[in-house]
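Shown here: the complex without one of its protein chains, the others still in place.
All chains are identified by letter, namely A, B and C, in their written order; residue positions are counted from 1 within each chain.
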Amino acid sequence: MNDRRNDTRAPVPRDKTNDHTHDAARMRREFLTARTGLPLDHVGSYSFDPGVTAGNIENFIGAAQVPIGLAGPLRINGEHVSEDVYVPLATTEGTLVASYNRGMRILTEAGGVKTTIHERFMQRAPVFHFNDARGARSFAQWIDGNPDGIRAAAETTSSVAKLSHIERYSVGPMLHLRFNYETGDAAGQNMCGKATLAACEWIAANHPGGARYTLSGAMDTDKKHSQLNVLHSRGARVIAEAWIPSSLLKERAGVDAATLFRARLNSFAGSVMAGSANNGMHAANGLAALFIACGQDAANIAESHTAITFVRLEDDGETYYWSITLPALIVATFGGGTQLPTQGECLDILGCRGKGKVGRFIEICAATVLAGEISLASAVVAGDWVESHDRLGRNR
Amino acid sequence: MNDRRNDTRAPVPRDKTNDHTHDAARMRREFLTARTGLPLDHVGSYSFDPGVTAGNIENFIGAAQVPIGLAGPLRINGEHVSEDVYVPLATTEGTLVASYNRGMRILTEAGGVKTTIHERFMQRAPVFHFNDARGARSFAQWIDGNPDGIRAAAETTSSVAKLSHIERYSVGPMLHLRFNYETGDAAGQNMCGKATLAACEWIAANHPGGARYTLSGAMDTDKKHSQLNVLHSRGARVIAEAWIPSSLLKERAGVDAATLFRARLNSFAGSVMAGSANNGMHAANGLAALFIACGQDAANIAESHTAITFVRLEDDGETYYWSITLPALIVATFGGGTQLPTQGECLDILGCRGKGKVGRFIEICAATVLAGEISLASAVVAGDWVESHDRLGRNR
Amino acid sequence: MNDRRNDTRAPVPRDKTNDHTHDAARMRREFLTARTGLPLDHVGSYSFDPGVTAGNIENFIGAAQVPIGLAGPLRINGEHVSEDVYVPLATTEGTLVASYNRGMRILTEAGGVKTTIHERFMQRAPVFHFNDARGARSFAQWIDGNPDGIRAAAETTSSVAKLSHIERYSVGPMLHLRFNYETGDAAGQNMCGKATLAACEWIAANHPGGARYTLSGAMDTDKKHSQLNVLHSRGARVIAEAWIPSSLLKERAGVDAATLFRARLNSFAGSVMAGSANNGMHAANGLAALFIACGQDAANIAESHTAITFVRLEDDGETYYWSITLPALIVATFGGGTQLPTQGECLDILGCRGKGKVGRFIEICAATVLAGEISLASAVVAGDWVESHDRLGRNR
Partner (left out) sequence: MNDRRNDTRAPVPRDKTNDHTHDAARMRREFLTARTGLPLDHVGSYSFDPGVTAGNIENFIGAAQVPIGLAGPLRINGEHVSEDVYVPLATTEGTLVASYNRGMRILTEAGGVKTTIHERFMQRAPVFHFNDARGARSFAQWIDGNPDGIRAAAETTSSVAKLSHIERYSVGPMLHLRFNYETGDAAGQNMCGKATLAACEWIAANHPGGARYTLSGAMDTDKKHSQLNVLHSRGARVIAEAWIPSSLLKERAGVDAATLFRARLNSFAGSVMAGSANNGMHAANGLAALFIACGQDAANIAESHTAITFVRLEDDGETYYWSITLPALIVATFGGGTQLPTQGECLDILGCRGKGKVGRFIEICAATVLAGEISLASAVVAGDWVESHDRLGRNR
């Protein structure tokens, strides 16, 4: 490349032959250094061959190093994991690991977390356009009558993606179709996009008079929380439950079950007024830390942080039943960032790398979230919330 | 510590003297290796002294290495930044950097992005409990009459946090107060918690008959999207705008303004039906990548991904006005993870490290989001969306 | 009855033999008169035999007289009505009839309103309780495997109600089932309740280990707006569309199509921020007036006022496509209040009394709503909104 160091609007330099190399990364860091004087030593200190990032990043310059802390053990009584696990959490927020760790101890001592995956699908939702609402309605009927052709077209594009069912939503002269796929151990957004494109092309070719469509009409709802996700799931719908003795809560968190229960009812009312995507505490915290550690797409925190807490003080007045339903947990143990070096190692710590492991990982995510709920809810009520941030956080 | 390698329920080992050392991290990695046989070489390959992570992590074992790609230049015509910037994006999702890069080129060639920070506050929202609704109402009046005492108490706790105003929401026998603070260059959740605790204690001591409260009643709404945030902001409310010639869109993205505009209207209807937190495309993608690169709290994607897109095809039929309003963008250039090695370097690339820089960073975030909107929206309409994922992503 | 006129807490007197008589009504009015001195002459001036109200009211004392105005003609190009209709509207709000009348004129001159019923079901949504989430999931599978038994049990209770399909929603240890029925010309809430009770009893008797349930778990969502209704309809999902020349809008409403279109886009953004159940104007106004005139359940305005407006300025820049989708329009032409004297007459005016008429009535409702949208939207933009209220309303 010619010297464009003084060109404030130069494009980021690229190596057209192979752009995922140490040299290409260094070239771009030097490009930045020339402009800023920054050495970028840490960004340039990664422990892997840049070739492994092909398919994960463009214009690679190095790596962000996000500290990982270890929490656990956490006892999980799931269907894909039935043991004590240690959980790596990548975060820069002081107290987060300590808080989840405390919650895990409580849950483990209570006998563990029961985890249940209710369903798991990934979606792509094209919208079809017609001259009027009747066109959309006729089309809906035609779609109903042609499940096999649609499925066959969709499933030609991948050996993994299996079309499960298609939701339909009509508005004005349009029909939105929300395709639901099983996607194996992948999160599956891209394979669903590809499969749905093929299905749409088949539809356009076979529907009498053709069909105009856009591959997404905003009902997917990709990288966005939505009430639709609450109802019909996106990724996994998974539920974590625990039955916790009041005496244990009192001992470990300084607050009894009845007090915690009452605070939860109060918070439910606040959550309803706020129109909140989650009537619990902070699912986003544990999930973001797990996602970054384990090579998940952190943007999916948008969807995945959604949750419904359902609690009950049992008739004995002593056992606190606590459940959290995550309707849109989007994770993978294959594809995306899962095979990258540190990310793969963290999945390995959990026994979750590769094929056939996504169920296990989903259950671990859900159980981890529940640990965080219990710990933070207790801290808020017991009054040690601010104090622990003062002690462990940067604000000291 | 004694040998607990065969104890499946051993707590994570800690060094009580100084736990943020290479030795402590290695001890914990060995603890894992003993259980799993994993070497954890990459997790253990970090380029900094673990001492720098004190306040950011507990039970430190190493670092996640998230690939960073460089996008840009992006022309921003803001109030805190008025130049071309190159943006580091940490992600494992193939095509993300390439897509934002394309959007940045279009925006830059269109003359740049205009960015405007409407307001910026951080919140903590305690709930006060009374015997009945009249108690809550009387209390609301008392709060109105005592602004100075409340402010003074809150502001004793920090030299930074300034109490701006208090929102009030009543439900049943409770009153929720949502305290709004200016927090300088910090995100400020913790300083707001501390300040609000002090304010609540002052209230409890001074309100006739005292006051029972919980420091959070779920109306903050911390780490959660909410309609309340859409209305009253959380963190920064920032707007990015651009005026883009149709010819430029056609040339760079293969689709003219009128077609893009029409697709946006269609998507708005889908978004309304879905009950989506964001009627645009994928703000979460660019923000998550910026957050991880720059030491932000990735859990705040929950709030920050919320957005309202407002577009208009100008009367000339040729200029496409595109705006995105981010009502809950939570970022910092001081505190939290911002001082960590790679994170600080990435903030440096943007000229955003440290005090007095948060406005600049907010504007860069908003402009980056707009670049991603334009690129993805065009790709969906032009039909090259799936193809680019096939070419650049792992699914090839 | 003995004299309890001085008893401030006397129960409302009843005639145990036949309580729907002039005498019983008079007895209760005298009971009130004794307490208040009020003659209640107008309330007592009804034109029918109280016997006709058996099944519609208890403790009958007379009738509210709500003024009816006549709007129209309104041209409808529907599938159940294809003609000009005159619409009786019962309201006490000045300008309402005049405003709808103006909108009807515009629509009629534009060639009429095209109406399309996308689907129509009534729902009842019981919730089933289990010990844990796995119990709920197993139950969901059992439900899938027993459609015939469930349907047979549900359909024993009525010759009208036909069970179409059952939606399922899981949360914590519960499974919500939303039963969808065809209900003929009735609104059908009660027949659905009865059918679903029978289905639940059959399920409890046949599901291994029984089943605990509550007949409603709040997902019906009876007499309440919900996002669920937006997605999956409640009552009829009906769409009204019109293609209106700008010149006609300019002539009749003083505002051209481009200006109206732009104002609509602005309002969409406001509606998104507000978290509104309807991004249009005032569907509730026309529907409430029609409901009261025609013997509908006015409480269903809660659900029925929900709407999604989708508009488009056609490429000619001259034709304004305007559609409104009502996803939860709950009406009947049989049962409920439809057979009462004035109510039946109003249904007769529309040609909608009795069996086989509900489709026609649905289409008239939707077309009427669209007329109101166009008239009010124009008035707001043209600036004659306040003036017309001053001229026609009580505030003059």
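Keep in mind that, in the parts below, a residue touches a chain if its C-beta (ideal position, glycine included) is under 8 Å from a C-beta of that chain, and two chains touch if they have at least 3 such contacts.
Owing to the predicted nature of the structure, the values given are computational and were not obtained by experimental measurement.
A.B. asks: Just name the one of C:83, C:144 or C:251 that touches the chain not displayed here.
C.D. replies: Within the whole complex, the residue contacting the unshown chain is C:83.
A.B. asks: Any idea which of B:33, B:116, B:319 or B:388 touches the chain not displayed?
C.D. replies: Final answer for the missing-chain contact: B:116.
A.B. asks: Consider the whole complex, including the chain that is not shown, and state which of C:147, C:270 or C:356 touches that chain.
C.D. replies: C:270
A.B. asks: For the chain not shown, which residue from C:125, C:143, C:253 or C:329 touches it across the whole complex?
C.D. replies: Of all options in C:125, C:143, C:253 or C:329, contact with the hidden chain holds for C:125.
A.B. asks: Can you tell me which of B:132, B:148 or B:316 touches the chain that was removed from the display?
C.D. replies: Among B:132, B:148 or B:316, only B:132 touches the chain that is not shown.
A.B. asks: Kindly state which of the options B:194, B:237 or B:282 is in contact with the chain not pictured.
C.D. replies: Looking across B:194, B:237 or B:282, the contact with the absent chain belongs to B:237.
A.B. asks: Considering the whole complex, not just the chains shown, which residues of chain A touch the missing one?
C.D. replies: Counting over the whole complex, chain A touches the hidden chain at residues 227, 230-231, 258, 262, 265, 268-269, 271-275, 279, 308, 310-312, 315.
A.B. asks: Which residues does chain B use to touch the chain missing from this display?
C.D. replies: 114, 116, 118, 132-134, 136-137, 140, 169-174, 227-228, 231, 237, 239, 241, 275, 308, 310, 321, 323, 325
Here, only the chains that are shown with their structure count from here on.
A.B. asks: Shared numbers divided by all numbers used: is that above or below half for chain A and chain C, i.e. same or different?
C.D. replies: Same, since most residue numbers here occur in both copies.
A.B. asks: Roughly how many whole angstrom separate the Cα centroids of chain A and chain B?
C.D. replies: Measuring from centre to centre gives 16 Å for this pair.
A.B. asks: Between chain A and chain C, what distance separates the C-alpha centroids? Give it in angstrom.
C.D. replies: 39
A.B. asks: What are the residues of chain C that contact at least two other chains?
C.D. replies: Answer for chain C, listing residues that touch two or more other chains: 227, 231, 275, 308, 310.
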